[in-house]
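Pasting a structure here, questions to come.
Rest of the complex left out; these chains stay put.
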Amino acid sequence: MVKNPIVTTVDFERDGVRHGHLRLPYSHDASAWGSVMIPISQIKAGDGPTVLLSGGNHGDEYEGPIALVKLARRLKTKDVAGRVIIVPAMNTPAFDAGRRLSPLDGGNLNRAFPGRPDGTATQKIADYFSTVLIPMADFVLDIHSGGKSLEFLPFAAVHRHDDAALEERCRAAMAAFGAPYSAVLREMDPAGLYDTAVEAQGKVFVTTELGGGGTARPESIAIAERGVANVLRHAGVLSGKIKSAPTAPLDMTDPQGFVIADAGGLLEPCVGLGDRLKKGDVVARVWNVTHPEHAPVSYRAGIDGLLAGRHFPSKVAAGDCIAVIAQETPIT
Amino acid sequence: MVKNPIVTTVDFERDGVRHGHLRLPYSHDASAWGSVMIPISQIKAGDGPTVLLSGGNHGDEYEGPIALVKLARRLKTKDVAGRVIIVPAMNTPAFDAGRRLSPLDGGNLNRAFPGRPDGTATQKIADYFSTVLIPMADFVLDIHSGGKSLEFLPFAAVHRHDDAALEERCRAAMAAFGAPYSAVLREMDPAGLYDTAVEAQGKVFVTTELGGGGTARPESIAIAERGVANVLRHAGVLSGKIKSAPTAPLDMTDPQGFVIADAGGLLEPCVGLGDRLKKGDVVARVWNVTHPEHAPVSYRAGIDGLLAGRHFPSKVAAGDCIAVIAQETPIT
Amino acid sequence: MVKNPIVTTVDFERDGVRHGHLRLPYSHDASAWGSVMIPISQIKAGDGPTVLLSGGNHGDEYEGPIALVKLARRLKTKDVAGRVIIVPAMNTPAFDAGRRLSPLDGGNLNRAFPGRPDGTATQKIADYFSTVLIPMADFVLDIHSGGKSLEFLPFAAVHRHDDAALEERCRAAMAAFGAPYSAVLREMDPAGLYDTAVEAQGKVFVTTELGGGGTARPESIAIAERGVANVLRHAGVLSGKIKSAPTAPLDMTDPQGFVIADAGGLLEPCVGLGDRLKKGDVVARVWNVTHPEHAPVSYRAGIDGLLAGRHFPSKVAAGDCIAVIAQETPIT
């Protein structure tokens, strides 16, 4: 039975504000006795519930890190009842590199759960969350965005769950978050997700997609900041009323809503995020700049709905998801 | 006297539609007798004026290539009076790589003019434009966007010029383009620009910045397409009336309008493109995610104006231009 | 129990010609929701036997992909009785990169069998063959060549097998193929081979080595095309008589036939493919160009035989196999 090698400078049982690191020993050519330093902050007062807040699960998604570093700096002991644990850049090597995946091992942290204490750097991080941080939490909020290659309508999401009571508690937390859109996902391939690892421990879990393109904007940061504060209020860790906001349902469970390129080229988007489409409408065209004598390939909507996500870069490769069309079905 | 080695499959004197290439011999490890193939299209009918349209001067700017490949495919001989020469991806190696600069030689094509026939691949391309294409043109329109690292309000621009008559003709073409914003630039460092090479030959030149971030959107593509058609109508190559649109002036000549990071970190933009700022307002903050105990660095506006451009990625490095603030001064 | 994530656009039960893809979701920095698109074609008519044809198991071997894409384009529903499934580039990422191994994970597909549905991209491809394609097949033909670093006499091959009846059926299919040379292999290290995975399911399996050097020639392509057609006729999927051709036996089972470099340098081959050697003859010399005062190292034949394979590049490294000498023993 191997022990996770990560050590931390934070005492999770002590009240107060503490900014520290999770130190993961990582021997490499440039530093035989080097380590990965994952920033972690804790604000704790008394025995209330624990909320675990995270960003940077993918290293090129920025609303989470920005909202959370601001929160970590702003929150004082007197503000909280219970414990807030903040990890603004879960996959720190990926975040430092500005990449989705870890440059250390190519690892996709959100596909590495529950992790291994003797695995790759990415698997060790996952294992530390699985065995140390998630068990301490009552509520877990993981803030994603589209990253450099995708862009989404801003939405919060929970998963369908066999445990109806847990699903209900997750939905309540999502409602508290108050994103412009809300989705209940039926994950077709849940293996390896942080989401799955959290829910398997019976903890309330909310995730988001807020913007994308490898940038963040004042309005998307504001959604993240308000949502985080709302979830903390919902959990009872922050006092005060939830700042509610209207939200619209998104249903992205129909595979026909995913538009896949079968050849590469220059992508002309024909509709924008939030635009409504009828089945058969042209969503995008892919052009061959080298040979304009060849007609572009037109990609069409497979269902009625609105454009909820899109491939961000103007160059597209065979196999890329060009667009996601969501149905505006009320959540039931 | 070395001759430019580029050969073309297009006969510039023949009427009709022709899609071909500029073939630049390029010997490399993977192909001793390889070449760079730069797509070029010509639509010609009779003896009217010549308009040279280009995109992809920087390889990660996409409104130009999209609007121009669509035009190249759509335009028929009967539509034109004169000649339209379209080069949708001037720096084809950079465009193919999805990068600002050429992967062949690191060359910034827009700093390589007037070029050299015996220089690097990028310099040879510049030289071919300088010695073959520009001399054939009466009007030159070069469509830029912000690329992967910048994002701009959509504007067309011309340069202050010693030759007042030429400047006036350029302004008239810019007005015809009809972008939401229009700028008259005083280039502080004009050496090497395509702009400079065109103007030095006394030709009418208009450039643009339309969006950025390495993506294109339906609305920014529409601006490019309408602008291109308007310039062709203005030149008399296309018939029909110019589709006018309101435009607002932008003056970006005050060096105090450029906000430069003096250390790297996570960028929190505090205002969005088009927002108005007073001198001293916080434009952005740069955070240290690894050490939230350190306060962020706040960057402030050096002048009154509106946010006309911004650093797109959420990671910023020392020396990066974070923001450009433009004055809304009427063009005189 | 994890399910293989590959989905296909081909309906394996429907008659007719269908060109589609195996789509393997592959999330990476440049495309969060990207996929690997492996081309697959099916030509099916009625309920006859199924022949599974593949190339590009290693991505730098070309007779297979060329012969198979030609076949895929040429074969019509009316031509066949049964089903032909064609995968011209099994390890598509390797094929696209022109490399033996996958650039995604360094994977050698032919050492990744039976694969894993939750493994690397290469392991997932292997698993899809093991669990979906091989079970549908009655005959499997996998066309290899020497690749960029080896060159072979053109031969077809089968393996010694504990199941004498299966070995006999494989030999019959090899004879039908009709390559200039034929070999019965005793694999010293069968773990991970596609061959092993096919035979483990009791299916008839034939493999080949046709040429090499990362090129293909009209004559080696012709061997592949004739052989494929012959195997289809042998299986009864194509009608018509097998176009027989003389074949000579090759026995490459003696470890003394493999000549290994124990230091690197410039390789001077002293004999050509197909040349006959006596034990002790010099096969090749390795020269030190930097220090011609040092004598070259001579490598000698360990057995009598003919040169059946050779290291293709003129630079050789310690540990490389310089030459393979085969005995001309009748197959028994």
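Per-chain numbering from 1; labels A, B and C assigned in written order.
Assume contacts are C-beta pairs under 8 Å (C-beta built on N, C-alpha and C of every residue); 3 or more make two chains touch, one makes a residue touch a chain.
Just so you know, these numbers come straight off a predicted model, no measurement behind them.
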{"item": "Oligomeric copy total, full assembly; chains in place: 3", "value": "6"}
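The rule is short, and it goes like this: only the chains that are shown with their structure count from here on.
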{"item": "Topology of the chain contact graph, where touching chains are joined (line, ring, star, complete, other)", "value": "line"}
{"item": "Chain centroid nearest the full-protein CA centroid", "value": "A"}
{"item": "Equivalent interface positions on chain A and chain B, same or different at half", "value": "same"}
{"item": "Centre distance in Å when chain B and chain C are each reduced to the mean of their C-alpha atoms", "value": "49"}
{"item": "Centre distance in Å when chain A and chain C are each reduced to the mean of their C-alpha atoms", "value": "43"}
{"item": "Length of the line joining the C-alpha centres of chain A and chain B, rounded to whole Å", "value": "35"}
{"item": "Where chain B touches two or more other chains, by residue", "value": "none"}
{"item": "Chain A contact footprint on chain B (complex, rising order)", "value": "19, 21, 37, 39, 41, 62, 65-66, 69-70, 72-73, 88-89, 95, 98, 151, 213-219, 221, 266-272, 287-293, 295-296, 312-315"}
{"item": "Residue ranges of chain C in contact with chain A within the complex", "value": "2, 5, 21, 23-37, 105, 118"}
{"item": "Chain A residues within the chain C interface of the complex", "value": "58, 60, 99-101, 106, 108, 111, 146-150, 189, 191-192, 260, 262, 311, 313, 317-321"}
